[in-house]
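To start, the structure under review is shown below, and the notes come after it.
Missing here is one protein chain; the remaining ones are kept as they sit in the complex.
So, chain A:
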Amino acid sequence: MSLYLRILLILGALLTLWTIAKRVKRNKILMQDAIFWLVLAVVLVIMALFPGLIITLAARLGFYSASNFVFLVVIALILAKEFSNSSEISMLRHKVEELTQEIALRDLQDHEERNDPSR
């Protein structure tokens, strides 16, 4: 694993931390969603600080080079996050639709009760 890649990982981690800190400060991201990026930054730093660990793991798992293994770890993390985002968007879409339907039905109910005070 080259020194250049290790420096790049550290820079990436710092950039992630800086961006996420800015977002948290400006109330642009929930704490529960910020945690993923914090963990990502920590993973990047670990990979940069302990190349021996990565090289051993990569060799054990049969990777051509340690950097390939690093790339795969990052891609896997991003895909996992993307999948959970997709699922969360589905749930949010469902909830928005449910709420929209309830608002419309409640409006009609209010209207009908106003026009029929005996009920």
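Criterion: a residue touches a chain if its C-beta (ideal position, glycine included) is under 8 Å from a C-beta of that chain, and two chains touch if they have at least 3 such contacts; residues count from 1.
Just so it is clear, contacts and distances are computed from a predicted model.
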item	value
Record-based protein name (UniProt) of the chain missing from this complex, from "Glycosyltransferase family 2 protein", "Formate dehydrogenase gamma subunit", "Energy-coupling factor transporter transmembrane protein EcfT" or "Flagellar hook-associated protein 1"	"Glycosyltransferase family 2 protein"
Hidden partner chain, touching residue among A:3, A:31 or A:108	A:108
Those residues of chain A which, in the complete complex, touch the missing chain	94, 96-97, 100-101, 103-105, 107-108
